[in-house]
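Structure provided below as structure tokens; questions to follow.
Note that one protein chain is taken out, while the other chains of the complex remain in position.
Note that the chains are named A and B in the order they appear, and that numbering of residues resets to 1 at the start of each chain.
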Amino acid sequence: MADLTVIDDKAAWEARVDRLWAARPTRWRDAWHELTRNKLALGGSVIVAFFTLVAIVGPALAPYDYAKQVLSDTLLPPLTQGHLLGTDALGRDLLSRLLLGIRISMAVGLGTTAIALVVGTVAGMLAGYYRGWVDRIVGGFVELVWGFPLILIAVLLIGAIGPGLVGVVVAVGFVNWAGFARIVRGEVFALREKEFVASARALGKGDLDIMIRHLLPNVVGSALVMGSYYIAIAIIAEAGLSFIGMGAQPPLPSLGQMINEGSGYMLLNHWLSTIPGIVIVLLVLGLNVLGDGMRDVLDPRLKGTG
Amino acid sequence: MASYLARRTGYMLLILLISSVVIFYALRSAPGGPSGGGVLSPLSSQEVRQAYEKRLGLDQPVYTQYFIYLGHLARGDLGTSLVNGSPIVELLATHARNSLVLGLTALLISYVIAIPLGVLAAVKRNTWIDQLAMGGAILGMGIPNFWLALILVYFFSLRLGWLPSAGCCDPPQLIMPALVLAAEGTAVTMRMTRSSMLEHLRDDFVRALRAKGLPEWEVIIRHVLRNALIPVISLTGLRLGWLVGYALIVETIFRWPGVGYLLVDSVLRRDYPVAQFFSLLLIFFVLIANWLADIGYGLANPRIRVA
Partner (left out) sequence: MIERSSQTAVHELVSQYLDGGLSRRQFVKGAVAIGLSMTTVGALLAACSSSSPGTSATPKRGGTLKEGYDLDFSRLDPINTNWYDPAFYAVYESLVTNDPSGNYVPQIAESWNVSSDGLKATFKIRSGLKFQSGAPLDAAAIKAVYDGIADPKNGSPLGSIWVPVASTEAPDATTLVINLKHPYFDLFNIVKTGYWDIVNMAFRAQLGDKYGQQGVDGSGPFTLTEWVPGSHTSVKRWESYPGTVTPFIQNKAKPYLDGINWLTILDAPQRAIQIQNGEIDTLRGPAFQDISRLQSDSNLTVTKLKEWSGYFFSLNFKRSDLGFNDVNVRQALSHAIDRASIVKALLFEHGEPLYGPITSADKSYTKDVEQFNQFDVTKAKSMLGDAGWKAGSDGILTKNGKRFAFEMIIQAESFNQQLGSVIQAQLKTVGVDLKVSSLDRGTFFNKAFANPDSVMFFYLWPVPIDVVTLFVNSVNANGKGPNWGNAVVPQVDAAIAAWQSAANQDQLIAAGKQFQLACAEQLPFVPVINRDAFWVSRKRVHGWQPDQWNLYPYYNDVWLD
């Protein structure tokens, strides 16, 4: 799983938050303009938009039923007998499965990240704002989750609710919220010292009000950037769990499940695992590039630095 | 500083204690058990299973089992594997060594590749070298490691026959798992090095050094890189613990009997003593890494006294 990388240095954090704050008045106004100008972001957006479109309409356009087995037409190579990408070991049309697989993988990525983003942002904001024991408790959970083996969480959840995608979403979401909490806490921790927070407080505004109106808009950018990375992380994590049999259950395909199913036929028809593999790489690449681009847009001074 | 150190350490121990409770309960509340086919004959009757669980004390309340376990730990008795009866101390010696060899090799590979390339990319910013390196880095972050493993095995073992496809522990068998494990870290470290270099290349002291007429390579290597490496190195602490967790899949694919492999296997078989010990060990590792990182920050920057 990729991680927070560029932003794990606390000192760098502080500097960054200062810059963010300095850039504040123009940031959102110019964001769209910047986004369209930034080649990286544009490229990433195009890839992600393409896959999003495929995820939404793709399965409806699929030439065959994704679960339809034709046991007499198995392992056809790409471009044969009306199967653009060939068929899998059970004679199912690979293209139709791929289209649904993209939808499932993206849904898992979005679902886990949505959970992680909401939980992580709330926890991080509380920790950074109230500090003290709240911070210590949240920090404790973050460290606990950070070190908790995903496999253990997966086995537990899957044992409790049965193997399948719901378990995967909850398990991965359970781990990934910590990343958001860390980031948001760091930003809020520093932002709280800024004049605008002090003046808001002097005006008698409540904590909740300050957090929602003043702090949230300032951290949401970073959280969204992180979100783009974390969708990618979740897609890879789902693929990894599917690879060891804990993800999507038959006959549902996810990209990871397809690689898993295809890997046994690596020597006979490698397309079964290479095609979904390439799709995952492209999708994750698009999300990472988009994340980089968004970061540049929201924080122009960092442009091209990482 | 001393009080901060004490507080930070106490805090770490507290989290470790909480983790141990969570893991202990979590494992035992997962469905199945060691009598389910991981340890005992799967065809055994319920009666035999119950007798076995009683013998292991698994019929007692979980908190009782927990305190018994703590008692054993306090006496330095880590327990034995239910699956093959090996003392956990032995498993620790063999599997932890294997994991360390793999992890350190991967770390070494990522630094040897990432740091020079990161520096080069920063110095030659916006040239084709930069774009190539960063393109590679983004790709490295995007390739799922198990898929990379499949591809590498396909080419290097099957097509070319250069490398063994799996197994332990000859040096040739180390190459592919280490490369796969290093891939993502290399990408991340390269990006980090580059961005850190760029920040420091803008520093005033760099301009001053250049003005003094120092050769460019000396400015970059001796002065900029030295400063730029600090966050990169401190990231290592964080990454180290995380690497162990990441190794789960790589070790499983390449059948490299390390801690990750053991952890997955023991969780799946419900080998409680092994699973709980190595889960705890993993958390301990991450906590230590965070602790070191925090202490490091505390030392470097006395203003920061955050928990």
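Assume a residue touches a chain if its C-beta (ideal position, glycine included) is under 8 Å from a C-beta of that chain, and two chains touch if they have at least 3 such contacts.
As the structure is a computational prediction, the values presented were derived from the model and not from experiment.
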item	value
Sole residue of B:16, B:51, B:132 or B:175 that reaches the chain not shown, by the stated touch rule	B:51
Of B:185, B:257 or B:273, the residue in touch with the unshown chain	B:257
Contact partner of the left-out chain, one of B:166, B:230 or B:295	B:166
Residues in chain A touching the chain absent from view	67-69, 71-72, 74-75, 89-91, 155, 159, 162-163, 244-246, 249-251, 260-261, 263-268
Residues from chain B at the interface with the omitted partner, ascending	30-38, 40-49, 51-52, 55, 80-86, 153, 157-158, 161, 164-168, 253, 255, 257, 261, 265, 267-270
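Keep in mind that, in the parts below, only the chains that are shown with their structure count from here on.
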item	value
Distance from chain B to chain A - Cα centre to Cα centre, in angstrom	21
Contacting residues of chain A [partner chain B, same complex]	1-3, 5-6, 8-12, 135-136, 139-140, 143-144, 146-152, 155-156, 159-160, 189, 232, 236, 239-240, 243-244, 256, 259, 263, 266-267, 270, 273-274, 277, 280-282, 284-285, 288-289, 292, 302, 304-306
Chain A contact footprint on chain B (complex, rising order)	11, 14-15, 18-19, 22-23, 26-27, 29-32, 125-126, 138-139, 141-147, 150-151, 153-154, 158, 184, 187-188, 191-192, 194-195, 198-199, 231, 234-235, 238-239, 241-242, 245-246, 248-249, 252, 263-264, 267-268, 275, 279, 282-287, 290, 297, 301, 304, 306-307
